[in-house]
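Written below as structure tokens is the structure these notes are about.
Every protein chain but one is kept in place in this view of the complex.
Letters are used for the chains, namely A, B and C, taken in the order the chains are written, and counting of residues starts over at 1 for each.
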Amino acid sequence: MIFLRRQLPLVITFVTGVLFTAQYYVPHPRSELMLTEVTKWLQIIGGFALVLGVTSLFHIHAVKIRRKEPGWGYSLVLYAGIFGTIAVGFSYSFAAGQWVNGKETINGIMTAFGWIYLNMMVPLQGSMFALLAFFIASAAYRSFRARSREAALLLIAAVIVMMGRVPLGELLLPVSGDITQWILNVLNASVRRAILIGISLGAIALSLKIIFGIERAYLGGGKE
Amino acid sequence: MNAEWGMMSAWREARGERLWGRIRPLALTLPLVCLSALASTDGAAMAQHALVSPQNLRVIDTPSEAGGGLTVLWSKADYDAPDVRYQILIGEGAEKKVVAEFAADSHYVRDLKWPWWSRPDRPEAHQFNLRSGRGLELKNGTSYTVAVAVVKGTERAETPPVQAIPEPNWVNWNQMNNLLLVLLFGAVVLGSIRTAKQRDIFLRRIPGLDAVDEAIGRATELGKPILYLTGAGDMSEPSTIAAAVILGRVAKRVAAYETDLLVPHRDPIVMAVCQEITKQSYLEAGKPDAFKEDSNFFITTDQFSYTAAVDGIMLRRKPAANFFMGSYFAEALLLTETGASTGAIQIAGTDSDHQLPFFVTTCDYTLIGEELYAASAYLSREPIQVGTLRGQDLGKGFILVVLVLGTILATVGVLFSTDWPRIVLDLFKDLK
Amino acid sequence: MNFAERMLHIDRRIIFLVIGVCTLLPLLYPVGLAIKVSSEVRGVHDYIESLPEGSVFLLSMDYDPASKPELYPQAVALLRHAFRKNLRVIGMTLWLPGTGLADQVMTQVAREMGKVSGKDYVFLGWSPGSGSLIINMGQDLYKAFPTDYYNQPTRELAVLKGIQTLRDVNYVVSLAAGTSGIETWYVYGKDKYKFELGGGCTGVIAPGLYPLLRSGQINGLIGGLRGAAEYEVLIGQKGRAVAGMDAQSATHFAIIVLVILCNVFYLLVKTSRKQGEAR
Partner (left out) sequence: MAFELLLGAWVATGLTLFIFTFLYQDNPLFKLAEHLYVGVSVGYTIVKTYDTVLIRLIYEPMVKQGDWSLLIPLGIGTLMLARYLPNATWLSRIAFGFIVGVGSGLAIPRIISSFILKQVEDTVRPLISIAQGAPTFTYNLSDPSSNLNTIVLLIGVVSVLFYFFFSIEHTGPVRVAARTGILFLMVAFGAAFGYTVMARMSLLIGRLSDLIEYADPQYGRASLWLGVATVAILLLWRVQRREQPPDTG
């Protein structure tokens, strides 16, 4: 039992990890077939992972409502949003003459589910992020200070790029467009490349540690 | 049987070329000269015209592929020019048909960018890959007869046919440098972790940690609380783990000075873990009584509600120091901007590179990317963390050397127009 | 508190107002400043321009409603261009919340250009897995997407005739708002299946993609709303992106002025403090 609970997941990780690293170097049709099948499986399992992701949210807000914590009314709104959307997603569309089944449009006709998506989800999420435009502006005035030489360099580069990326900047200072291109294509590319190499080494090290059972955080908590 | 045997030896020949061709050209010169002499007498006997048929025709199973492909190779000729054309023919007798036709100054081995260890012929030779598709089907295990013809105006010369069998391959030789790097880096990382378990590995001091101590000192002087955020990630993210480790250090200092500590959370599990860490730090500082259970508290998982709540805390409690460790998204700016407006010392550490510019401009000190992990490894001295960091450092060092030496070699190659630097350079290219 | 300090501590809602006005005014009264086209955007455009009729173009719209203002105009411009060139278009998304937007843009532009679903284009919708989805498409497109978004069996669609895997796709463009985007398409797709890859992305992630652009891993990059505006100029069909460029100019200059003011006041405060200490 101990083997099943503790060792088996590690053995599975090791075997699959080595197998699929090796697969990359083996062009034989059998190896390709294995890749086709297993990536198909991963796709389906990925769907289950999404379900896992939302359950904690359900739990947190259920607790809030049960305990009548401050602002529990908003948790009710959240639940209403979830169940309202689900109900509409599986409703019958009279205009299209068939069940909606999670389609925004059927034969070019917008369903109620599509309506919720376009008129609620899209403007809500869009506006949430549009707020940041205002906060960037206020931060620009209140806290983007050249505290050090480095920060000063950052701000100068930022101002050049801000000018070089809009028509007015290129009109007032034509050279700003070229400098922006140079900054992006050469200076920025070199830094990003170094960071990319560093991150990739980190990712490979992590993957190796997972395959060899050194890193086990992904197995999650829970008593053995 | 015979044809198969012939193909095998051709294949072995190709392999021999692959391994030694670039390093020991001399070793191959003799057999090649013999071979070409043989072939040319052959060709001369066949062709009645001044136009000589293509020389040294070899047809092999395309290496490093899933099968269904043949590679046709023949030497370059004096008549290679845009107005001369080569034809590839498949089949025998009446079924013989032209499957490809192209200008004679194209389709060289060098155009296909083989790495030196898997190149089937010399770079200046001609190569054409036959593949299934567009009216041609090559079945694995079936023998095919291939010939090459050259056409110049009305003249035409054809080679004697050669037989070959496409086969699926088990190894993609072009990617062997990739495998080599995986093995090398794997050994380095695992080796460093093992070393770290046995003895102490040197890690340089991270200047950001001094800034942390300084900020705590100032908060104590002012008698104001300290705010510590662990970011938006859950416990599976390395940055959150690092944030929790650094919280341990901060809590220890805070305990010693008996300053107030506020740690609002976005993830209940992270909160539970941090509570334990804080408690432990107070114990280690010898102040278990000063520990408050509610210094770690959960707010909400929603990005902007959380931000609004934390901003509220900053404005009401006016902490003397704000710490932002872990991973952050768009809310970063809203948090640091409010913090800066209250005049707090702000220290950030994050691997969320999209938010780094804002942390750098609004905070007094920022641990950039991997510096956060390094700080955590430096503090925890945990062998796996330290070993991994060391392994990655060695990897970076190796790449640094490759970059510098590679550039020198590439420059030498251009300057003296030689080809030998490729023996090293090809190892660090993605050629497949 | 002296003048500079007071100025630094003005209510931030005043700044909000300034930005709101700077955006609103140019939208209501546009000027129409000239837009220069960069080589990054031209890379994508010229490649599509060079594709012969009937080539297969896959547009992966990997964004959600949060990035709609930046990437929706890019999708519109690219689809108009592809349909005009009579390419066979495959639409899809790796981002679940973006499914509706992707469906909307495909349907809308196809209707505008008189194209028929299943014959001229197909919308595959969303499917989970990102990297493994791309590998699966590279191995066998019909296994990854047994049906299209409207539950039509993909094997029977005329537009997909002769396409078995990603290897048969001529050009892939990913419009990305983050990960599960351009990099994913390179690492799990182009690396093995060898199609040509181009990118469009939000301004936030654009600088991070330059290493891939420099090394030729992507053959072009459309960055943000400005990139979309350049593309609209290139295909000669001005839309929302070009219309937004004046407002973009105005807000950028507002921010630049704010940053400069911030630093001027900061310097003033710092010097006056130093003088205070000296006394």
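Things to note:
In the analysis below, a contact is a pair of C-beta atoms (placed from the backbone, for glycine too) under 8 Å apart; a residue touches a chain by one contact, two chains touch by 3 or more.
Everything numeric here is computed off the predicted structure, so don't read it as measured data.
Contact with the undisplayed chain is limited, among C:Gln104, C:Ser117, C:Ser132 or C:Ser174, to C:Ser132. Contact residues of chain B toward the unshown chain are 175, 177-179, 181-182, 201-204, 206, 302, 304-305, 308, 312, 353-354, 356-358, 360-361, 368-371, 374, 377, 389-390, 393, 396-397, 399-400, 402-404, 406-407, 410-411, 413-415, 417, 425, 428-430, 432.
The chain not shown here touches chain C at positions 13, 16, 19-20, 23-24, 27-28, 66-70, 72, 96-97, 99, 125-128, 131-132, 135, 145-147, 151, 183, 186-188, 191-192, 202-204, 206-208, 211, 214-217, 223-226, 240, 243-244, 247-248, 251-252, 255.
Keep this in mind: only the chains that are shown with their structure count from here on.
Averaging C-alpha coordinates per chain and comparing to chain B, the farthest chain turns out to be C.
Centre-to-centre, using mean CA coordinates, chain B is 25 Å away from chain C.
Looking at chain C, residues 9, 12, 208 sit in touch with two or more other chains. In chain A, the residues that touch at least two other chains are 32, 128-129, 136, 138, 142-145, 155, 158. Of all residues in chain A, those touching chain B in their complex are 21, 24-29, 32, 56-57, 60, 128-129, 131-132, 135-136, 138-139, 142-145, 147, 150-151, 154-155, 158, 195, 197-199, 201-202, 204-206, 208-209, 212, 214-215, 217-218, 221. Note for the complex: chain C touches chain B at residues 9, 12, 204-205, 208.
Listing the residues of chain C that touch chain A in their complex gives 8-9, 12, 15-16, 18-20, 23, 33-36, 38-39, 64-69, 96-97, 99-101, 103-104, 107, 111, 127-130, 132-133, 135-136, 139-140, 143-144, 149-150, 207-211, 213-214, 224, 226, 245-246, 248-256, 258-263, 266.
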